[in-house]
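A quick write-up on the structure given underneath.
A single protein chain has been omitted from the complex, and every remaining protein chain is retained in its original position.
Showing chain A:
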Amino acid sequence: MTIVVLVKYVPDAQFDRHLDGARHTIDRAESILSELDEYPLEAALQLAEARGGASAGNRIIAVTMGPESASAAVKKALQIGAYEGVHLSDPALAGSDVAGTSKALAALIDSLGPVDLVLTGMASTDGETSLVPAQLAARLGFGQATFAAALELDGDLAVVRRDGDAFSEVIEVQLPAVISVTDQINDPRYPNFKGIMAAKKRKIEVLTLAGIGLDPATVGASGAQAVVARSQPVPARGAGVLITDSGDAGIALVDFLADQKLL
């Protein structure tokens, strides 16, 4: 089977993250493979390995879109174990909103030939919208099951458990499908020496919008349907009072609640 895993190159949340003041886009220095994309990658590896791996004709294609530097996310995915890598890179993609991103990814996936499963993380750790998988499924005409905490394949049916607030539900979706997975689904593996060496031999295919037959005007800043007009940093939250318990900290806690009228 052919599984596409979407991977994104995102600013590392361990450092301060910034918006560019003029264009309101995210400053992409100090970026990494989004941690939440390690889970769909692991899920893909497990599914493919259970079916005989690459030698049995299974494909795991790690796919990203973004500036040149974004290929680092695909490279990391190859080191972890993805079999192939594709990077959609085109200056016209800059400033894409959810609509543009899902259009570009759909055209890219269409260009890869028959795909059984598209796996994604539950959200990107930069935009954090969780909207792209749903729009991607719509544009591909695939079924959709999101926030999978468990995933099994039963022939050409994907069986997904999804834990909502009030309900836990099991969803059966016909392949081909787009499925996003949570961090509850598995424990991602780390790249090992063998994987890192193997990744060196794998080439990352770089595609442009022309290469996948997409009109640049429909994506990027020119195609965006949602636009940011203003952005402003929220003043950093400072530390308040720090006390060490010497026997009456519980009382101090209650005094604080009373002062804020929260009792």
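Everything that follows uses one rule, which is that a contact is a pair of C-beta atoms (placed from the backbone, for glycine too) under 8 Å apart; a residue touches a chain by one contact, two chains touch by 3 or more; residues count from 1.
Convention: contacts and distances are computed from a predicted model.
Looking at the choices "Cell division topological specificity factor", "Phosphate-binding protein PstS", "Electron transfer flavoprotein alpha subunit" or "Prokaryotic ubiquitin-like protein Pup", the name in the UniProt record of the chain not drawn here is "Electron transfer flavoprotein alpha subunit".
Of A:S111, A:T129 or A:T208, it is A:T129 that touches the chain left out of the display. Check A:T120, A:T146 or A:N186 against the missing chain and you find that the one touching it is A:T146.
Considering the complete assembly, chain A touches the hidden chain via residues 13-14, 16-19, 24, 26, 36, 97-99, 102, 122, 125-135, 138-139, 141-147, 149, 159, 163-174, 177, 182-184, 224-234, 236-245, 248-254, 256-258, 260, 262-263.
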